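One protein chain is absent from this view; the other protein chains keep their places.
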Amino acid sequence: MASPAAAAVPPALLDKPTVRALQEALGDRLLAADEFRGDLALTVAPAAWVQAATLLRDHPQLDYKLFLDLCAVDWLDARDERYEVVLHVYSVGGKHHVRLKTALPESGAKLPTLVHVYRGANWFEREAWDLYGIVFDGHPNLRRLLTHEDFVGHPMRKDYPTAQRHVLKAPTPWLLDVPAGSENVVVNIGPSHPAMHGTFRVQALMDGETITRAEAEIGYMHRNFEKMAEERTYWQIIPYTDRLNYCSSFMNGHGWALAVEKLLGIQAPPRAEAIRVILSEFSRLMDHIVCITTNVVDLGAITPFFVMFRGRELIYELLESCCGARLTVSYVRIGGLANDVPEDFVPRCRALVKTLRAMIEQGHGLITRNPIFIRRFKDVGVMPKDEALSWGWVGPCLRGSGVAYDIRKDHPYSGYEQYDFDVPVGSVGDCYDRYLVRLEEMRQCLRIVEQALDKLPAGPVIVSDKRVALPPKTEVYSTIEALMNHFKLIYEGILAPPGEVYGYTEGANGELGYYIVSNGAKYPWRVKVRPPCYNVYQAYPSMIEGGLLADAVAIIGGLNVIAGELDR
Amino acid sequence: MAARVVPVDRNTRPSAMPILVGMGITLKNLVVTVLGQIGLGKKAAATVSFPEEKRATSRRYRGVHILTQREDGSPKCVACYMCATVCPAECIFIEAGERPEKDIEKYPTRFEIDLLRCVYCGFCVDACPEEAIIMSRENDLVGTTRAELIIDRDRLMDRAKVGEYGDGYRPIDHDARRPVRIAALERLRTEHGIVPGMPKRD
Partner (left out) sequence: MPKCTIDGKEIEVAPGTTVIQAALQMGKEVPHFCWHPDLPVDGNCRMCLVEVEKAPKLQIACNTVITDGMVVHTESEKAKQAHRTTLEFLLVNHPIDCPVCDQAGECYLQDQYMEHGLHDGKTVPEQKVKKRKVVDLGPIMLDAERCVLCSRCLRFEANVTGTNSFEFVNRGDHTQISTYEGRPIAHNYAGNLADVCPVGALLSHDFRFKMRVWFLEATESVCSGCSTGCNIFIDHRDGEVQRLRPRRNVEVNKSWMCDIGRLEYKEIALESRLDAARGRAGGDWQPLALDAALDLLAERLREAGAASAFLATPQATNEDLFAFRALAAQLGGKLDFRVGNPQDKVQVRVDDVLLRADRNPNTQGCIDLGLGQAGVDRILADCASGAVKALLLQGPELLLEPGAAEALARVPFVAVMATHERPELALAHLVLPATVWAEGDGTFTNYQRRVQRIRRAVPAPGAAAPRWEMAARVLRRLGGSFEATSTREAFALLTRAVADYAGLDYRVLAAGGRVLAPGQAGATQEARA
């Protein structure tokens, strides 16, 4: 399938430094380059995989130091080579995303590992092995990650039947290799420990109170969202997205709708975008409340939890008045929103902003300068900037480490460029920085909401493209055209053009990405969720090694790992 | 119109003031809440004493479904399968039969929703072209067996509890994007007294 580079790299793209640099270094092993909907994608030969990734990271002009995602796509019989491995990386300085791809044949789906280039590639390669069966040579620990030890087969492969089940007879007691005769105690932290904030398990080898080695096990909440997405229309996937990061479920739907709209090349109307921003910012605030208050509960303080969860309740009531549900809202639609907000929305939001502002200040008063928390948080769980980028940290955790990357600022969407807000950044990268960043972000959320309310335009809340949005009900009840339109959209759904996009938004935990591959049919061919807390949690076992067990608890709370997003 | 990068304030001079401030906040909350509970002042505790009190829901709440009826008590549903097709949880099971009336033709001989599989997303309501299925505000669903929670057509129509909870999620007409059409419909109604195709609300 290799073709001469000259034919496959359009001359127009050679202007881009990334493409030029890769072509100079790889020659005809750069097989193709294309740009679709603003996404630059480069295909290289498998033999040049590591070289290309290293070049992207190290070349001074390119500087793609932030590791985002590595996944596989199964093309089955549609292509000569069955599998494709896809890498997404980002350059903070250059403000640019790039996609690197390579094709692997069915017999001999092997690729050298990238763990030495990006630390974060570790779990992503394990996941690609687990779900697709692709072998990564040189990987230190190529074992199943999301499915259990008794699982047979590779479930994301297209010929694996969706309804197949494998029962786990007994869990694995040992994650660590403990030397014989060791006097050290092994402690299981989780999966049913309240401090773990979800179903995660870490096995720690203890020397007294100090953790000498730790190993993580995830996958307890793995429902294979991505396989379900391959058998659902774009509209039907929306309730599934609610169940990713369920603490701020509206944001997942917002990100999904934007990714599909990017694929379709359409834009939601301004009123819909403004309402999406308002509800997303409230959801971000909700998520940060969970993170902060449960973090300090683990350290012994219940009062902030009681004080600030009242705010969550009020936001839930607001969401319920808009769409009928509190947690799993399913409020977005491709092209806008399901329906307009109720009439009392604006005054209600303004009152809510005032209440929440007072609540945040109460929380601040209870926690921020309290010497107990300062002792527990300061210089605990330090994540240096370069390591954070290599792991693929994003969001408040990355900003806590001093990297000022916020998608709302750097690649504004849904009208964020209209609003004034501050992006708080830490310096040390310890728990205290992460806490302060989140606290300040909560204040900034309210600033954005107020500006969005001031500027809230009138108009429709969904695009008027008949191929995307359901027609209004009065017309469906009375004209044949609207009725046919309605029927076709329901049983056939939105037919996206063939192509692939990577849509990304600033979720509460950072860059929530959806990599969507479409072949023109009513179901997407592949959906990969880029979960922000997956990269963050991947660093956790190495962060807690050498520290106290008590510090491990303090650290996990501040990372805001949500099982629904982690395991999907 | 921009975003600014602002470093966080790590100022941590040691002092006992923050502890006192924190205690003050807690005490204030306690006093205000207690006063509110005994009727002096507005803020009461957040507790909802279920089942004596019920949490307030909005008019758009997505609770358990209702199959709406025509004037003669038969279901409005014509078994078009739109809801079963769109349901992301695949929890609606329909079989169609022939109705003798030639303008209606079809009706559901079997219409079951597995309320345990249902995720209450409301897509079935959005998909229905006859406003035959809507949702109520019922949210305290109880059953002792799985079979009990697979609700059939007759139980769906016989929703006496609707009165207790009220109507929830149902189609809301927003026609902001089709002004020409609305004007024409308005004219038909005001000048000719024709309201095309509008189902009678029950």
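First chain written, first letter: the chains are A and B, and each begins at residue 1.
Basically, a contact is a pair of C-beta atoms (placed from the backbone, for glycine too) under 8 Å apart; a residue touches a chain by one contact, two chains touch by 3 or more.
Everything numeric here is computed off the predicted structure, so don't read it as measured data.
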### Option touching the unshown chain, where A:Q23, A:N485 or A:Q538 are the choices
A:N485
### Task
Could you tell which one of B:V8, B:M82, B:C121 or B:I151 touches the chain left off the display?
B:M82
### Query
Touching the missing chain, which residues of chain A?
466-467, 475, 477-485, 487-488, 491-492
### Task
Would you write out the residues of chain B that touch the absent chain, in ascending order?
78-82, 85, 96-98, 102-106, 129-130, 178, 180-181, 184, 188, 194, 196-197
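Throughout what follows, only the chains that are shown with their structure count from here on.
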### Task
Using mean C-alpha positions as chain centres, tell me how far chain A is from chain B in Å, no decimals.
29
### chain A-touching residues of chain B, taken from the complex the two chains share
1-10, 12, 14-19, 21-22, 24-26, 29, 46, 56-58, 60-62, 82, 85-86, 88-89, 119-123, 126-127, 129-131, 135, 168-169, 171-178, 181, 185, 196-199
### Task
Show which residues of chain A lie in contact with chain B when the two form their complex.
232, 235-240, 303, 306-307, 310, 313, 317, 320-325, 328, 330, 338-340, 342, 362, 365-371, 374, 378, 404, 406, 408-409, 416-428, 432-433, 436-437, 440, 459-462, 464, 470, 472-478, 483, 486-487, 490-491
